[in-house]
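The structure under discussion appears below in the form of C-alpha cells.
This part shows chain A:
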Amino acid sequence: MSGNSMIARFLIGLSFVIHPALAVSEEESKCHTVQGPDSDTNPGENKERFEYRITVADKLRLSAASAGAEWLETEGLLLRARVEADSDSWGTALQLVQKACRQAELALQQAEYESKAWKNRVVD
Partner candidate 1 sequence: MTNTIKVKTKLSGDVAQIKSLLLHPMETGSRKDPDSGAIIPAHHITQLIFTNNGKQVMVANFSTAVSKNPYFGFSFKGAKAGDTLNVSWVDNIGEKGELETSLK
Partner candidate 2 sequence: MIRAITIGLIILFASMVFQSAYAGPPEDRRAFIAYFESRFPAIPFAEYANGIYAIDQDARDQWLEIEEFPPYEFAVEQGASLWQERFPDGKSYSDCFKNSKNGVRQNYPEFDTRTGEVVTLAKAINLCRNKHGQNTLEFGGEKILALSAFIAFESRGEPFNINVPNDDVRALAAYEEGKRFYYTKRGQLNLSCADCHVVSVGQYVRADHLSASLGHPTHFPVYRSKFGSMLSLHQRFAGCVRDVRAKPFELQSTEYRALEYFLTYMSNGLEVNGPGARK
C-alpha cells in the first residue's frame, strides 16, 4: 500500500471503505433503504415500522459484536435514531437506523471474510 493510498483511506473517514468484493448489495441487504427524508414516512405506521427496523438493525449489530467486529459508531447511530423517533422525526430516525443497519451488515461480512483472509497477511 502506498503512502498516498494510506492517507486517502484515513481521509475517506466516515464513508464505507470495505473492499468492493465485500459490499452487501441492496438486494441481499436485510436493511430497508430509505430514499430520502420523509419519503418513507406514513402517519400511523411510523412507530411500528421504526420498531421493526431498529430491532433488525440491533440484532445485526449484536451479531457483529459477538464476532468481535462491531464498528465504532453503529450503536451511537441507533441511540440517536431512538432520540429522533421519540420526538416524532421519523424520516431522520429511519435514515439513522438504515445507516446503522448497513454498518452492522458490512461489519458481519468483514468478519466472515477476515476469518480466513487474515492468514494471508501473516509475515512469514
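On how the list was made: all candidates are chains of the complex that A comes from, given by their letters.
Here, a contact is a pair of C-beta atoms (placed from the backbone, for glycine too) under 8 Å apart; a residue touches a chain by one contact, two chains touch by 3 or more; residues count from 1.
Please read these numbers as outputs of a predicted model, since none were measured by experiment.
Just give the number of the candidate touching chain A here, out of 1 or 2, all from the same complex.
2
Within their complex, state which residues of chain A touch candidate 2.
It is residues 1, 3, 6-7, 9-10, 12, 14, 16-19, 65, 68-75, 103, 110, 114, 117-119, 121-124 of chain A that touch candidate 2.
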